[in-house]
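Every protein chain except one is present and positioned as in the full complex.
Right, subunit A next:
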Amino acid sequence: MHVCQRCVSLLLSRPLSAAGQQSTRALHQRSHLILLQHSTRQPPVHRLSQGHSRETWRHFTDHQAASPDVSNKTDLTQKEVVPLNSDVHQISSQVTLSDSQSIDLDVAVRASPLQEVSEEEAVQIQVPSALPPESSTLRPYVDKSETLSKLVQLGVNLWELEQRPNVGSMLVRLDFHADVAPRLLFLKDLGVEESKLGRLLTKNPFILTESLDNLEARVSYLKSKKFSKQSVAVMVTKAPYLLNFSVERLDNRLGFFQKQLGLSAEKTRDVVTRLPKLLCGSLEPIKENLKVCELEFGFRGNEMQHIVTTVPKVLIANKRKLTQIFDFIHNTMDVPHSLIAKFPQVLNAKFLRIRERHLFLEYLGRAQYQPSQPNYISLDRLVFLPDDVFCSEVALATLEDFERFQKTL
């Protein structure tokens, strides 16, 4: 079907109420207009903040499209139906022109829609996609938006991101070539693997809105503190929010760890590389944990250093659970501080596991945790072996016995 560009513009200029009052003459003229979803080879940048007039026009033409006139397609060689559409920029200019003119309702349509348009022109006119202006999920926008489809191909979990408030609309408004691509290239230069990019962006989509200068400044700061390129990449992968923090904040935290723990620069770097979340979160819980270890548990300075360098997770562990585990190990299992400091991994384990296994060993009479005595069982073997290996090697009993014992606790 042949469509007139000018009639399209005139349609746009009318508000819905006037369009509803269109005379039957106009309706008859447009009866053979057919709307079809046209694949957008050059997808328009999807912006949700379009004006109301476009929306009303779309509604109107949707209404028209509901009654297609199939018989008029016969003169086409291919099975193509020319869509009714408009180019964004063209329309905006035409709207302003027609707005400036006075619209005379009697002379509603100057040009007939039967005016022929060449096929190249017909193919080039694009359909603005009939997308809802608001939606609670990103599903309707994924196919149309280049940003979103590329993100899905990278492996970003859009469903998880759209649960967070405002993140979905932020992502839809991003432009792939201007915003997303430079930052992805930056991350790739940094050494982040491509397979990890999806997870990183799922955890921290705001890296796409951080300015590139800031990102580069922070990376150069880390490198100036003698973090190797590889360790910076590993840190960014493990803690996706790392590069969103300012240089002062990173500096503050690194200084705190070095001073408080009394570690050398090399060891601080090692600890931070293994657990970069330390640089992201607030310092108050870490200070509390350190106080708890020092005062409540009674660990000395050098024991503390050893524990933190072996198991940095102790610094951000839950205080109550840590206290519960330590209480059980020290008071019920009678393990001295020195032994716990030697095997700090027990502080990281699950309390129920330690409790069940210890009680089982006690029931069997094999609960020997002093290295000087025979049949000594080291704490890490107590905790880290899987159940069947534990039963066969440490407890010298069968798995069924262990289960039966568990049911008596």
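Throughout what follows, a contact is a pair of C-beta atoms (placed from the backbone, for glycine too) under 8 Å apart; a residue touches a chain by one contact, two chains touch by 3 or more; residues count from 1.
Here is the rule we go by: contacts and distances are computed from a predicted model.
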Worksheet entry | Protein that the absent chain corresponds to, by UniProt name, given "TruB pseudouridine (psi) synthase family member 2", "Pyruvate dehydrogenase E1 component subunit beta", "IBH1-like N-terminal domain-containing protein" or "Iron-sulfur cluster assembly enzyme ISCU" | "TruB pseudouridine (psi) synthase family member 2"
Fill in: Chain not shown: contacting residue from A:125, A:158, A:197 or A:280
A:158
Item to complete: With the full complex in mind, choose from A:143, A:294 or A:401 the residue touching the hidden chain.
Response: A:143
Worksheet item: Hey, which of A:119, A:175 or A:380 is the one touching the hidden chain?
Response: A:119
Worksheet item: When the complex is taken as a whole, what residues of subunit A touch the one chain not shown?
Response: 38-39, 41, 78-80, 119-120, 123, 137-140, 142-143, 148-149, 152, 155-160, 351-352, 356, 387, 403, 406-409
